[in-house]
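Can you keep this structure in mind? I'll have questions shortly.
All protein chains but one are shown in place.
Now for chain A:
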Amino acid sequence: MPFSRALLRRHTVLPGFDLAFGFALLYVCLLVLVPLSAAFLKTATLSWDAFVAATMSPRVVASYRLTFGASLAAALVNAVFGLLVAWVLVRYRFPGRRLVDALVDLPFALPTAVAGIALTAIYAQNGAIGQWLPFKVAFTPVGVFVALVFIGLPFVVRTVQPVLEDVNREFEEAAATLGATRWQTVTQVVLPIVMPALLTGFALAFARALGEYGSVIFIAGNMPMVSEITPLIIITKLEQYDYAGATAVAVVMLTVSFVLLLVINALQAWARKRQGGV
């Protein structure tokens, strides 16, 4: 295969590419491809009708709507406010900045069940915040959204922060000397540079929210048709020893998420190109 060899050889400035490439491929296969294809194989034991029945019943469809809807909403909110947090952390110096910086990572480290129980305690009707709110948060779809915002925040902040740090201030100064307002500078100079990173952060937060179970399960209330997330449906099926049905729903989720992530990736590539390739 001279062509593919040439393809693989093209950029070998550093030695050891063959070995590293083989290792990377094996590693990804063992850790990602093999377990995932097991899900697909298990699903293949179902007939088409059984597959549709398992994945398209009203209850399951309602759970897709909640899971994808709340994840998307949470990722959008995180994109906006995560950017703001990153901006503040990069551009301003204030007492306790390092503490805030460290706090951002907490949702990464906290066991999700702990986060879920804590959030439920705070947002329940007798909780510290819940009792002051005019509407119910815990045990409603709003609770799901809150939990997903919580776990998604660090993904946006941590991908945007280093890029913001690298933004050359001279560009902004140049824009200012050319008569741009502050708003114009931000939207036309800073944002385009940050955009690819912001999209990555958004995609990561979104993907994480889709698969989230622990933190959501306590605050969701888990009412069928209302506040049941898809991962709970999967667990429910497993609990009934319906392995094939569970993997069928998992496969649907995987496929949809994968397509969505591909779209976001394409967007990111487009944003990068538009900005002049980095």
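Keep this in mind: a contact is a pair of C-beta atoms (placed from the backbone, for glycine too) under 8 Å apart; a residue touches a chain by one contact, two chains touch by 3 or more; residues count from 1.
Operating definition for what follows: contacts and distances are computed from a predicted model.
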Looking at UniProt, which of "Cysteine-rich domain-containing protein", "Alpha-ketoacid dehydrogenase subunit beta", "Sulfate-binding protein" or "CRISPR-associated protein Csh1" names the chain we cannot see? "Sulfate-binding protein"
Hidden partner chain, touching residue among A:46, A:66 or A:124: A:124
Sole contact to the chain not displayed, among A:161, A:215 or A:236: A:236
Chain A residues touching the omitted chain (full complex): 53-54, 57-59, 117, 120-121, 124-127, 138-139, 217-218, 221-225, 232, 235-242, 245
